[in-house]
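Got a structure for you, written out below as C-alpha cells; questions coming shortly.
All protein chains but one are shown in place.
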Amino acid sequence: MKRFIGFVKKEFKHILRDYRTLLILFGMPVVQILLFGFAIKNEIKDSKIAILDRSKDYITEEITNKLLSSGYFLLYENLKSEDYIESEFRKGIVKEVIVFEEDFAKNLFGEGKSGIQIIADASDPNYANMLINYTSSIINDYLNTLHTGHNIQILINPEVKMIYNPEIKSVYMFIPGLMAVILLLVSSLMTSISITREKEFGTMEVLLVSPLKPLQIISGKVIPYVFIAFIDALIIIFMAKYVFAMPIEGSIILLILESVLFITTALTLGILISTISSSQQIAMMSALGGLMLPTILLSGYIFPIENMPYVLQLLSNLIPAKWFVIIVKAIMLKGLGFSYIWFETAVLVITNIVLFVISIARFKIRLE
Amino acid sequence: MEDVFVIDVNKLTKKFGAFTAVDSISFKVKKGEIFGFIGANGAGKTTAIKMLCGILIPTSGDAVVSGFDVYKQSEKIKKNIGYMSQKFSLYEDLTVRENIKFYAGIYGLKSGVIKEKTEFILDSLRITEAGNRLIKSLPLGWKQKLAFSIASIHNPKIVFLDEPTGGVDPLTRRQFWKMIQSASENGITLFVTTHYMDEAEYCNRISMMVDGRIAALDSPMNLKEKIKADTMQQVFIKIASQRVILN
Partner (left out) sequence: MTIKYILQKEFLQIFRSKAMIPIIFLMPLFQLLILANAATYEIKNISFCVVDYDYSNNSREFVSKFYATNYFLLSGYYTSVKEAEEELKTNKSRLIIHIPKDFEKDLLLNKNTKVQFLINAENANAAGLIMNYSMSIVQAFNKQIITETVNYNTSNLQSGIYITYSNWFNNLLNYKTYMVPGILVALVTLIGLFLSGMNIVKEKETGTIEQINVSPIKKYQFIIGKLLPFWIIALIELAFGIILGIIIFNVPLIGNPLLIFLVASVYLLLILGIGLFISTITETQQQAMFIAWFIMIIFLLLGGIFTPVENMPDWAQTIDIFNPIAHFSKMIRMIMLKGSGLRDIGESLMLIGLYAIVMLFLATIRYRKKT
C-alpha cells in the first residue's frame, strides 16, 4: 500500500509540474461555459437586411421603422431593383431583403390588400426561418394596430408555460452536455494518452516488472485524473449556479454521486482505448473520433435525438453521455429523485462493469 | 605526424539558471584522435557535446570545431560533423534502408551516392538481408552499429558519440569499438562520451569530467601512472572522490 501511495504521488507530480496542461484542464470548463452562456445565442440581433421599396409612402416607411426599431434588424442598404438582390446575397452580408410592392398604401386602403415579399438567404435555412418569422410577426403586429377598430376575435387563447426552464435559456441545455464532454475529455482522453505514453516509451514494462500489481498501476495512473475531473465537475456546477443562475432543484449529493459514476465510466473507456492503441496518436485520434464527436452529437444535448434517422437513434443508446445528460437534467432542472433515474444509473453501472471486465481481460492478454 | 587541432575549446561554460552544467572547460583535440569524455551521469558530458555540435548555445567561452566558431558558424559545423546521441535516433517505424536514405538525403548526398552508401553499410555490417526490416525489430547492438554508420555517412571530419554503448553486451561493445578504431585510422576524429571505464582504455586521450569541470586530461597510460592505479576504474574513483585536479 505504501508503494502504491508513492506511485500515485509520482503521477500527481507529473501532472502538477506541467502547468500549461493543468491551466487548460481547469480553464477549459470555464471558457466553454462562458462561451456557451454568453456567445452562443439563438436569438436574432442586428441582422443586416436590405429593403427594396417600390412605393416609398408613409405606410412602408412606418413598417420599415417598426422593423428597424425592433433591435433585430439593421438596414444595410436600400436597393433600387430586384436585379441587385442576388449579387447582394452573394456578398454574404445581407441575409434578408424586404420588397414592398408599388403603390403600397394606395392598394392597402383602396383594394384592401397590398403585398410584401420577404426574400431570405436560405443557405442557412435555420437562420432564414428565424428571420422570416421575426419579420412577419412584426408586420402582423403592425397590421393589428391598423385594424384595432375591426376587433379581431381570438377564440382559443393559448397560454404557453415553459416547464423546467421558464426563460428558455439555452445555457441550461448546454451545461449538462458540457459536463459530459469535459468529464469525458479529462477522464478518457487524458488517461488513455498517459497510459499509452508509458507503453510507447517502454516504461510500462518497467512498471509491470515492479512489485506493483497491474491493477495498482492502472489505478495509480487514473487516480489523479479522477481528482481533476471531479474538480472540473464542481467548477461547472458552481458556475452554472452562480454565473447563470441555473437551479439545482434536486439533491446536490445525488448529482455529485452520479458525476463520479460517469467519471468512472469515462475512465474505463479511457483504459480500454489505451489497451487497444499502440501509440499516443492513435489513442488520441480514437478518443477524439470515437468518443468526443459522438458524445457531442449523439448525446442529445444540442441536437434532439428523436429527429435523427432510426439507426442513429439506436446508436445513441450506446453513448454513455446520453444517459448522463438525462440524469443531470433530471436532477438539476426537474428536481427528480433517484426513483426517476434508476434506469439511466443502472445503464451506466452496467457499462462500467462490462468495460472494466474487457479492459482487465485485454490487459492480462498483453501480459502473457 | 604534425598536430592539427580540429576541436579547440577555451573556457567553455554553460549555465542553466543557477546551475552550472559545464564550468569553464578547455581542451584541444587532434585530427584522427579518439578523444574520450569520461564522467558520471550528470557530469556535463552531454551538455558539452551539444555545444560542440552547435545545437546548444554556450553561456561563455570559445569553441572552434573543424575551423568554425560554435556561436556564429554552427550551420557550417554541422556539415562537417556526425552525431550519434544516447538514444540512437533512428526512426523505429522505418526500415533500415529507409533510415539510411533519409539521413543521407538530409545531408544532401546525391541519390547515386546514397545507393552506393546503402549497399556499403549493409554489407560492412553484414545485415544485407535485414535491409527491409523495421528498426524496432532489430536487436539493440545492430541499431547501435547502424546508427554509427549513419552518423558518418556523409564522411564527416569529426564524429561525436554520446554514450553510444549504453545497455549493450560486452561483445557488441568490443565490436563497436573496433568500428570506432577503424574510423580513426581513416583520419576521422572521434569524440566519445562514456561512463564505462574499461572503454576509456580504447581512447588516445581522455578527459575526466567531475561536476562540470575537467578533473584530469591525459592518455590512459599516463593517468594510471600519475594516480598509481592499475585500472581506469580506480583512476576515476580516486579522482572523483578526492576531487583532485590533475594537470
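Chains: A and B, in written order; residue numbering restarts at 1 for each.
The rule is simple: contacts are C-beta pairs under 8 Å (C-beta built on N, C-alpha and C of every residue); 3 or more make two chains touch, one makes a residue touch a chain.
It should be emphasised that the depicted structure is a prediction, and the values quoted were computed from it without experimental measurement.
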Going by the stated contact criterion, tell me the shown chains that border the hidden chain. A, B
Pick from A:Leu68, A:Ile132 or A:Ile231: which residue touches the chain that isn't shown? A:Ile132
Tell me which residue among A:Ala122, A:Ile223 or A:Val243 touches the hidden chain in the full complex. A:Ala122
Which is it among B:Glu92, B:Glu119, B:Asp198 or B:Asp211 that touches the chain not included here? B:Glu92
Can you name the residues of chain B that touch the chain not displayed here? 53-57, 74-76, 78-79, 81, 83, 85-87, 89-94, 98, 101-108
Touching the unshown chain, chain A contributes residues 18, 20-21, 24-25, 27-28, 31-32, 35-36, 38-48, 85-86, 89-92, 95, 108, 112-129, 132-133, 136, 139, 143, 146-147, 150, 152-166, 168-170, 172-173, 185, 189-190, 193-194, 197, 201, 277-282, 284-286, 288-289, 293-294, 297-298, 300, 302-304, 306-309, 312, 315, 326, 329-330, 333-334, 336, 340
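Assume only the chains that are shown with their structure count from here on.
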With chain centres taken as the means of their Cα atoms, state the distance from chain A to chain B in Å. 56
